[in-house]
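The other protein chains are all here in position, but one chain of the complex has been omitted.
Let's look at chain A:
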Amino acid sequence: MSATLTIKAAGPAMTVQDMGRPGFRAQGLTVGGAADQVALHEGAALLQQDAGLAAIEMAGSGGSFVSSADIRIALTGAAMTVNIDGAPLTWNASHLLKAGAVLTIGGATGGTYGYLHVGGGVDVLLVMGSRATQQSAGIGAALKSGDTLPLGKDTQSTTAMTLPNDTRFSGGTVRVVASMQTEDFATETRDRFAATTFKRDARANRQGVRMDHDGAGFSTDSQLSIVSEVIVPGDIQVTGDGAPYVLMCESQTTGGYPRIGTVLPCDLPRVAQAAPGAAFKFEFVDLEQAAALQARHVAALKSLRSAVVPLVRDPATLRDLLSYQLVGGVVSADADPFEEDI
C-alpha cells in the first residue's frame, strides 16, 4: 500500500495544487493551479521528480502533518517556520519525514504561499486532467484537519538537498507588456501608472491582487462601455474606482474592465508572493524584450536541477563543526548556521 499523509491541524487556506487545468477557457473554466509555479519547479528539482506532480499550497501559514511511512518532503515558496518533532528544518530544501513524526509548519516569515512537496506527489483523483483544487469553480475544497491524502509512488531516495534562495518574495519591479486595451488609456495615464509606487493591498487571493496607491485612479474614457473580453493571468484590470488589480491564475476567463497591461508570466510569482504592504512598480517593456525575458526564465527553470546542492550546512550532518569553520574561514561564532552558504 502507498504512503498517506494525514493533516492533524490544517491552516486556513491549504489546497492541493499542480500546474492547473488548461484547455477549457472556451467553456469558462480558468487554468488555476499553483499561485507560484516557480515553487513547483523548485520542489521538483529538490526531489528529482516531475514538476507536474501535485503539492500542498499553504497561504499565509501551514499546519501539522503525519505520514504513514518514511517519505521525502521538500519545502519551497514563501519561507515558513517549520520543525519535525521540535527540530527546526531548513526551508527551500528536501528532508526525510519518518513515519509517525510530526511535521509542523507555522506562519510565513516572508512572502505569502509556501509549498509542501512529497516524493511521488500528492495523488488525489484527477478531475479533467488535473489534481488542482479550484474553489471558484467548485472543484475540490480547502484541506481540513483530519484529511488523509494518498501519495504517489516515490522512485527516488535522495534528501537533504537545497536550492539558493530566490528574491521573489518582497515585491519590487514587475515587468509589464502592453495588452489589448493599453492604448485605450491616455499616454499621460500610462506614464503615471509606470511612475507610481504601489503597495500590495490586503485584498488579494488566487483570483487577483489589488494594488493601492496615493492619488488619482487610472481610468479610460471608455471605462463603462467596454465589451467583455478574454482574461489571461497577469492582466492588470482597472476597476470602477481606478485601482489596478493584477489578475491571477484563478481569475474568471473573461471580463468587462479594461486592462492597462499584462505582467510577464516570469514576474507573476513576484506578485503572488508579496506580503500585504510590499512595494511594487510596473515597468513597461516591448514585446521583443518581454519574449527574451520570458525565454530566459523558462531556460532557468529547466536548469534548476543543476543548481541543487547538498544541504551540508545542516548542523545535524556536520560531525565536526570546528573543522568546517576552519575550512570555510569566514564564519563568525554568532552566525546563524541556517543563513550560511557553502
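In the analysis below, a contact is a pair of C-beta atoms (placed from the backbone, for glycine too) under 8 Å apart; a residue touches a chain by one contact, two chains touch by 3 or more; residues count from 1.
Simple rule for what comes next: contacts and distances are computed from a predicted model.
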{"item": "Protein name (UniProt record) of the chain left out of view, among \"Carbohydrate ABC transporter permease\", \"ATP-binding cassette domain-containing protein\", \"Na(+)-translocating NADH-quinone reductase subunit D\" or \"Sensor histidine kinase inhibitor, KipI family\"", "value": "\"Sensor histidine kinase inhibitor, KipI family\""}
{"item": "Which residue of A:216, A:298 or A:312 touches the chain not shown here", "value": "A:298"}
{"item": "Selected residue (touches chain absent from view) among A:264, A:278 or A:311", "value": "A:264"}
{"item": "Given A:99, A:141 or A:180, the one touching the chain that is not displayed", "value": "A:180"}
{"item": "In chain A, positions touching the absent partner", "value": "22-29, 127-128, 136-139, 177-180, 225, 227-230, 232-235, 252-254, 262-265, 287, 290-292, 294-295, 298"}
